[in-house]
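Would you mind keeping the following structure in view while I ask a few things?
Complex shown without one protein chain; remaining protein chains in place.
Each chain carries a letter (A and B) given by its place in the written order, and its residues are counted from 1.
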Amino acid sequence: MRFFSVNDFLFILAATRWTILLSLLAFALGGLLGVLVAVLRIARFAPVRLAAAGYIQLFQGTPLLMQLFLIYYGLSLFGWRLDAWTAVTIAYTIYAAAFLGDIWRGCLQAIPKEQWEAGRALAIPYLPQLFLIILPQAIRIAIPPTVGFMVQLVKATAVASIIGFVELTRAGQLMTNATFQPMVVYPIVAGLYFALCWPLSVWSQRLETQMQVENASGRRK
Amino acid sequence: MQVTVRHLAAACAALFAVAIGSQAADAQALDRILKDKKIRITAEVTSPPFGILDKDNKPTGSEVETARQLAKDLGVELELVQVTGPQRIPALLSDRADLAISSLSITTDRAKTVWFSSPHGALSIVIGGGKNVNIKSAADLAGKKIGMTRATLEEQVVPKVAPPGTNIVFFDEHSATQQALLSGQVDAIGGAAFLINELGKRNPDKGIETKFTVVTAFYGIAVKPGNFDLLQWVNTWVFVNKQNGVLAKIYKEHTGVDLVDLPNL
Partner (left out) sequence: MTYVFQFGIVFDQLPLLLEGALLTIRLAATAMVFGLAVAVMCAYLRTSGPKPVRVLVAAYVEGIRNTPFLVQLYIIYFSLPALGIRFEANQAAVVAMVVSFGAYATEIVRAGVQSVPVGQVEVGLALGLKRFQIYRLIVLFPALKAVFPALASQFILLLLGSSVVSAISANELTAVANSLQSTTFRAFEVYIVATVMYLTIAVAFRGFFAALYWIVFVRGRER
């Protein structure tokens, strides 16, 4: 019987970098797509708004595992020969974009109407209004919930283990299989996730409190 | 830069072109593999002794070594595509792998979706459980909880022989099924005899043993339907390595058992 050794712990630790890489990729790419989604979501053209709303509803209203299965298996129908990393990254990007788009849409809508009106009064066209006046203010509000979502994203990458994608959780499964000691392995895996997520959670809460203090005191940086 | 409708239209057109263009790439699988100097073969690392992680946590096992030998004989680099049991065939069908060498038993059901080569190995599916579980034949399965992995031969055959009152539960992959047996979540599992022996050896205190054999089967290499050229080469390779004893050597080295006579497909 093979006991859990340092080698096995290092294997699990090494797999953590895949979790981190996937999370970063999904966050960066999903963020780019999410900006598009958020902007389209508040567009003046109704069909575009509805399409964006539909996208958000679809990917927020269905299980991530289903999305993974569909994209992992389904994209091949277009003749694309995608490796596991590409398929999984695409799936998590689409997932992240739906949530980030929704969060950022909320932040955009939180900017008072008056800001838009002031821009219109100065004869500034729509897109510069959006990017020069509204967006900078919305970004400030958006930071706490965005950091909060980063935590969700890191946890969500665990689901990819079910399709055999090698990241932290899958490494745990493989080590459990090799050593037959789930009592040792899975708590270690949980601990590593905690080490990744908790700092982000604390940061998000701190940002949230900071923002509340600023708003309450009426002070703007 | 302002994102206009024109930009979006161009992006869509580009995407569309990529989608259409890549469909033509499927034409000659063997040619493509030889041109790219790389072949992608599935590897299931939680299915001892066919596919495991060695003590350095690198993939090995009888099927993985067979894959290595095949790639070497073809003169190309091997890329192992790690899959779980239920993904062996989908990985093939979705072009994530060129060949599936992961103890895929040859069945007529599977033959509806993949093309098999002549068999290169044999296994038997058994019910395995701890010493204290009383199962001597299929009839004893009633009232017990039997675990097995999806998309395997045992998933197909065990329900047919199990009497009513048997509670069969399915896991998404081998490691979960094995864990379930070892942690006592199921009374017994269906699986390859080699697997049960391996579990027995690695956990002497649990006393896992084969209870009875359900079926024996040959397994082969699978290709995606349409890849005639690849299938033809693989069949030739299996033939040659049957004759020169290489297949038997790899098999014996990992399973400890002599390879039986393999018929042709």
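Keep in mind that, in the parts below, contacts are C-beta pairs under 8 Å (C-beta built on N, C-alpha and C of every residue); 3 or more make two chains touch, one makes a residue touch a chain.
As the structure is a computational prediction, the values presented were derived from the model and not from experiment.
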{"item": "Among A:73, A:116 or A:203, the residue in touch with the chain that has been omitted", "value": "A:73"}
{"item": "For chain A, the residues touching the chain missing from this view", "value": "58, 61-67, 69-70, 73-74, 77, 79, 151, 155-159, 161-162, 169, 172-173, 176, 182-183, 186-187, 189-190, 193-194, 197-198, 201"}
{"item": "Residue ranges of chain B at the interface with the undisplayed chain", "value": "23, 26, 86, 89-90, 93, 109, 112-113, 145, 147, 150-151, 155-156, 169-172, 176, 179-180, 183-185, 226"}
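The criterion applied here is as follows: only the chains that are shown with their structure count from here on.
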{"item": "Separation of mean Cα positions, chain B and chain A [Å, integer]", "value": "34"}
{"item": "Of all residues in chain A, those that touch chain B in their complex", "value": "1-2, 7-8, 11, 36, 72-73, 75-76, 78-84, 87, 127, 162-164, 166, 173-174, 176-178, 180, 182"}
{"item": "Chain A partner contacts - residues on chain B that touch it in the complex", "value": "2-3, 19, 22-23, 25-26, 45-46, 52-53, 55-57, 81-84, 87, 90, 93-96, 172-176, 178-179, 182-183, 202-204"}
